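Only a single protein chain was left out; the remaining protein chains are all shown in position.
Up next is chain A:
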Amino acid sequence: MAVEVILPRVDMDMATGKISKWHHRDGDRVAKGAALFEIETDKAAMEIDSPADGILRNITVNEGGTAPVGSAVAWIYAEGEAVTTPAPAKAAAIAPVASNAAPAAAAPVASPSIANGETPRATPLARRLARQAGLPLAAIPGSGPRGRIVAADVRGAGEAKPAPAAAPAPSPDNVQKLYALGSFEVVPVDGMRRTIAARLTESKQTVPHFYLSVTCTLDTLLATRERLNASAPKGADGTPLWKLSINDFIIKAMAAALQKVPAANVTWAGDAILQHRGSDVGVAVAVEGGLFTPVIRAAEAKTLTAISAEMKELAARARARKLVPSEYQGGTTAISNLGMYGIEQFTAIINPPQATILAVGAAVERFVPVKGQPVLATQMTATLSCDHRAVDGAVGAELLQAFRSFMEEPLLMLA
């Protein structure tokens, strides 16, 4: 009896999934547990393993195609077993793209959300636009002959949904017309870019931001870091077991500050404010084509070396786009550090539902007055963006003040 390959739910509010890659083709022998295909979520690519040993048959959703969660996207047959999956003649793929995957003729249908199991009629342009906008064709009413979905229907569906009170988004065509033909290249927008655009637009337009800046003197922290790194025991291969960065201290200091000022460790939930117990600190990691904000959970309870090791591991997987959504969702605050680019001060956009984000600048040497005399000090400016619905000015200021105290005297984090 053939085993169904089901499109799983890999993200909280996902109704459909896009298959970005098949690791095997129709007719391939696959082993249970081996990576079978990849689902592209808003931000990450998730590998889905084969549910059984056998021969992969009847792939119904090609690469780039989308299917409802819970639908069968292929079958795995035992060796020599006749291919008998009961099947109407049409594929369930919502947006198939021409590819080298199996022909749809013998493919079974398993799509509860498409009324009669038919592939929606749509023009090539409509399919492409829907693919780019992440809209399932099955959800778009077609205005053309015999219900065919045309480009205008997709554009209409895309505009109807989001952006409260926002001006209509400029259509790609209108933007392109402002520039000479041939003077630019059109780079398609992927899931990550779309998510960044939607989330940050929503944040900047609906979250009342205000900003607080503080300058921290880092000389004690730098000396502490030096001593800690110099004391790192050597591993079997002779390399030190840790090498703490300033950023590791910043994560720890922010976590400790949130514990000290619990009124700032909150998120706005519409009719309630969530007061969080742990300090779950998101840290922005730039990756090719966008960014991730993996979260260090309960950072207040972790040692600097544990934070450092976890951060290295999360950043590496973020760059490979291998984070699972649970690793970058949630979080009670976030840190964005552009110091390595020499940026001294900037402001960041809050990543909802978090209520704060700390924008960290570069450590720079300055002469500061001490008892009327110039003294050389290493300083860093951090700017806190606050969601005023949940965090008032005084609370934000207390948080930043606590953060500075931990940065200027890291020993306090042990107290």
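Simple rule for what comes next: a residue touches a chain if its C-beta (ideal position, glycine included) is under 8 Å from a C-beta of that chain, and two chains touch if they have at least 3 such contacts; residues count from 1.
Following the convention adopted for this analysis, contacts and distances are computed from a predicted model.
**Student:** Missing chain, UniProt name, options "FAD:protein FMN transferase", "Alpha-ketoacid dehydrogenase subunit beta", "Multiple sugar transport system substrate-binding protein" or "ABC transporter permease": which is it?
**Tutor:** UniProt protein name of the non-displayed chain: "Alpha-ketoacid dehydrogenase subunit beta".
**Student:** From the list A:Pro51, A:Gly144 or A:Pro325, pick the residue that touches the absent chain.
**Tutor:** The single option touching the absent chain is A:Gly144.
**Student:** Determine which one of A:Leu36, A:Ile55, A:Ala126 or A:Ile140 touches the chain that has been left out.
**Tutor:** For the chain that is not drawn, the touching residue is A:Ala126.
**Student:** For chain A, which positions touch the chain that isn't shown here?
**Tutor:** So the residues of chain A touching the missing chain come out as 123-128, 143-145, 150-152.
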